[in-house]
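Right, one structure below, let's go through it.
Only one protein chain is missing; all other protein chains are in place.
The block that comes next holds chain A.
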Amino acid sequence: MMSELSSEFSSLAVASIKANSVIVNDKTINLKDEHADSHANERRSQALQRPVTIDGNTGEVLVRKTTGKTRIRRGQSTEEYQEQLEQYFLQQKGPTRTEENALQKKEFDQLIADESFDYSLKQIRQKMVSYAQLYYYERDYSNCLKVSELLLQKFEPINKKNKLLKELDELKHMIEKSKARCT
């Protein structure tokens, strides 16, 4: 190791090489992380794991926990992947693209009319509330009022155990403020 290092540094005027550092042109370069030892406990809890690929085609991998227990991360068959490709490229047309000025009332009207929308999904609710927030931000209070009232009607029936309290509160706040500012 040392001889390899010496030859590597031959053109750089190496003055001396110590175990953890090397001196090049009168400057000591730290080759070891001097703080690493102080994190010995942390290191133990982050013991390195090498996953074992069980099936290279499906991506089935065996990982070993620090406790010694092993867990298999199930692979994905060709058919399953094909389904995902169809969903992603054919139905969704790739990742979600949101261009500047793309959130339009027309699109909101189409989406709110879509009965298949599952408002129990947070992502769906978040997307729909984005329209109301954009109008509120742009000080377009009449559209904000319309959109917020429609969303409130959709959200209230699915508010089980007050889980949507914050979302409902925000919609009511926008409705109240928009009404005041519209008049």
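Assume contacts are C-beta pairs under 8 Å (C-beta built on N, C-alpha and C of every residue); 3 or more make two chains touch, one makes a residue touch a chain; residues count from 1.
Rule of thumb we're sticking to: contacts and distances are computed from a predicted model.
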Self-check item: Hidden chain of the complex, named as in its UniProt record, picked from "Recombination hotspot-binding protein", "Signal peptidase complex subunit 3", "tRNA-dihydrouridine synthase" or "Large ribosomal subunit protein uL14m"
Solution: "tRNA-dihydrouridine synthase"
Quiz item: Which residues does chain A use to touch the chain missing from this display?
Solution: 1, 5, 8, 12, 22, 27, 29-33, 35-36, 39, 42-43, 45-46, 48-51, 53, 55-59, 61, 63, 65-66, 73, 75-76, 78, 80-82, 84-90, 92, 94-103, 121, 123, 126-127, 130-131, 133-134, 136-139, 166-167, 169-170, 173-174, 177
